[in-house]
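Excluded from the complex is one protein chain; the other protein chains are retained at their positions.
Chain IDs A and B follow the sequence of writing; residue 1 opens each chain.
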Amino acid sequence: MLIYSLDMFGTAVFAISGILLAGRLRMDPFGVVVLACVTAIGGGTIRDMALGATPVFWITDTNYLWVIFATCLLAMLAIQNPRKMPWYFLPVADAIGLAVFVAIGVEKALRFGASPMVAVIMGVITGCGGGVIRDVLAREVPMVLRTEVYATACILGGIVHTVGLHFGLETAAASLCGIATTLSIRLAAIRWHLSLPTFSLRSSQ
Amino acid sequence: MLIYSLDMFGTAVFAISGILLAGRLRMDPFGVVVLACVTAIGGGTIRDMALGATPVFWITDTNYLWVIFATCLLAMLAIQNPRKMPWYFLPVADAIGLAVFVAIGVEKALRFGASPMVAVIMGVITGCGGGVIRDVLAREVPMVLRTEVYATACILGGIVHTVGLHFGLETAAASLCGIATTLSIRLAAIRWHLSLPTFSLRSSQ
Partner (left out) sequence: MLIYSLDMFGTAVFAISGILLAGRLRMDPFGVVVLACVTAIGGGTIRDMALGATPVFWITDTNYLWVIFATCLLAMLAIQNPRKMPWYFLPVADAIGLAVFVAIGVEKALRFGASPMVAVIMGVITGCGGGVIRDVLAREVPMVLRTEVYATACILGGIVHTVGLHFGLETAAASLCGIATTLSIRLAAIRWHLSLPTFSLRSSQ
């Protein structure tokens, strides 16, 4: 099934972003695996805990773990022999993973009886949660809270997804509309460095 | 109902403390919403996950989310046109929210069959958990672990609450006793800068 393949692709891509950070922190191989897991399945784990969808998804379907382990192995070998990747490779792959994760989160929340608003939030958590945990472990202000239109893309994708369902789209069609929305906003943001006006306190608080 | 109104008040106040931090970190509007949510409902979410009270409270009652969204909107508009607030406004509002959250956490834990000691801990988690997550995301040593008599006030409020129930007080009366205790200790701590003697290691560990 298309969504499931994309889910595995997203898992691998998110794992890579964890692996790259682990490499910068000079971790040992098992530390690398830990950070890859946290990034790839952290968001969905929080979602499932909050929904009460336990045991969480990667306990019942261990394919996620295998994908992460294989990615770690390949990444560590490949990076020993690094080749030039175009700069946009990772952000674009990340955008695809993000879009799919949001759709899966929205979908699962609705299946557990959540309201559309909560479903959008669960989509955002699924997409962004893993990266937040990764950045917290690495002591950075979470990328999600800083990067151009990152959470924003997830929210808009989730809204299109739920609105599509509300107007009678099939489950898969609504998912694909949501994915297309999140993805195109993120790609546009990457391409043109879009960002929202930030909200800042002028007075010294 | 009084407790429910106070709960919504506390949610709004805690959201504001998240919004202020987001402003200092110069986040975009959706980052602001994320940090407001985390601060306002993070503690209760951990409590519900630990109790197994899933789906967690804000999934089943979306009023919490609406209050947070409205607060974000108002706060961003209001802070564009800042007016002088007295310095004690926020700490006092925060103390009220804290006291109510503790009472709600104690109450819910007992309803789920927890022992009084666990109920007090759940009260502390409900009151302090959101602020801890907020501070972790902003890379500060959590305020709760540093501030004068903050967790301490929660613990004493929770103890008064459960002891009151043990001696036959009605649910609402015991809650109010607990709230009064937490609140007055916090207000006293704010007013006179009370703090417990800290525990520090003399030897270089």
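Going forward, a contact is a pair of C-beta atoms (placed from the backbone, for glycine too) under 8 Å apart; a residue touches a chain by one contact, two chains touch by 3 or more.
These numbers come from a predicted model, not from an experiment.
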item: Which of B:C72, B:I121, B:V160 or B:C177 contacts the chain that the document leaves out; value: B:I121
item: Given B:L2, B:A78 or B:L145, the one touching the chain that is not displayed; value: B:L145
item: Which of B:M8, B:M49 or B:I190 contacts the chain that the document leaves out; value: B:M49
item: Footprint left on subunit A by the chain that the document does not show; value: 20, 22-32, 34-35, 37, 45, 48-49, 52, 54-56, 58-59, 62, 65, 76, 79, 82, 136-139
item: Positions on subunit B where the hidden chain makes contact; value: 49-52, 54, 112-115, 117-118, 121, 124, 132, 136, 139-142, 144-146, 148-149, 151-152, 155, 195-203, 205
